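Only a single protein chain was left out; the remaining protein chains are all shown in position.
Let's turn to chain A:
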Amino acid sequence: MTITQKTGASSAHPAGEATPPVASPGFPVDENSPQRRKVRSSQWVAWAFLAPVVIYLALFYVVPLYKNIDLSIRDYTVRSFVQGNAPFTGLDNYVKVFNDPTFWPAIFHTGFFVLVSILFQFTIGMALAVFFYNKFRLSGTLRALFLVPWLLPLIVSASTWSWMLNSDSGIVNSVLQAFGIGSINWLTSPGWALISVTIANIWIGIPFNLVILYSGLQNISADLYEAASLDGANAWQKFWRITFPLLRPVSAITILLGLVYTLKVFDIIWIMTKGGPANSSTTLSTWSYQLGFGSTLPRFGPAAAVGNILIIVALIFGLLYILMQRREARR
């Protein structure tokens, strides 16, 4: 800006008398302090614009996170919670949690719940997205119907599932009995409880996968399919050679978001089984709630420790995703 002004002024100089007086007052302005002050004040303005976000982040993310870490490294009893003089105990709560007989089963259940949920949600979501990609009559209506699980409040869907899966009067068992298969104690046998809550969670997660993958499909050029058809590719080849590779970035983010959502799923399990029977469907999230609020004597320390472990696991998946994305970008 200043340079063009200078060159403009110098080139104008020989041409006529009128220009220098106009341009010369412009020179000193450039090196003057008001301009710098303007820069400084514009920085302030920038910070002012940032402030709401910074304050929001600090108030709703940093403080609770700090509090949670603080809870997990102190020996909080109900008494010291109220009086605020809990002694620092380092990683004691974590050691307690690791040595708890519930720990490894909870890790295993969380892993099973998350991996199986994602596997089925993604596969079914993908299949439906491809299915709806070919528009046909009523496809819009049908697609909207598939969104129903997403629109229902979780308490409604979870309660409905728990009624349907009731051992004695549930519709699922009465259908099974009608076909002579015999009833299954879906929610009350240790072998089935985890599978039952996983099935319910898969049902709830399908629309999310469907919507994101479907929108991803819209961005694949139809020319590619046309070209493939001309080359004689069948539907299967088209899916594996075009759709799947081109959807990879979208798939990655769908799976990552799914992982984070599923890791922290609490309501479905709590409403359907309360983590039982006998801890057979306890995941890290229900265990954390159980410790903190599940009995009349809250144990905030271990509850916060379990919560933090959950956050760390989610963080690892997040970092994994970023790593994957970078590698993708380098290619």
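The rule is simple: a contact is a pair of C-beta atoms (placed from the backbone, for glycine too) under 8 Å apart; a residue touches a chain by one contact, two chains touch by 3 or more; residues count from 1.
The working rule: contacts and distances are computed from a predicted model.
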Omitted chain, identified by the protein name its UniProt record gives, among "Extracellular solute-binding protein", "Ion-translocating oxidoreductase complex subunit C", "Peptidoglycan glycosyltransferase" or "Acetone carboxylase subunit gamma":
"Extracellular solute-binding protein"
By the document's definition of touch, the residue of A:Q83, A:N134 or A:N234 touching the omitted chain is A:Q83
Answer key for A:L119, A:I253 or A:I316 versus the chain not shown reads A:I253
In the whole complex, not just what's shown, which of A:L187, A:I202, A:L284 or A:L310 touches the removed chain?
A:L187
For chain A, which residues touch the unseen chain?
56, 60, 77-79, 81-84, 101, 162, 166-169, 185, 187-190, 212, 215-216, 218-219, 249-250, 253-254, 257, 273-280, 293-298
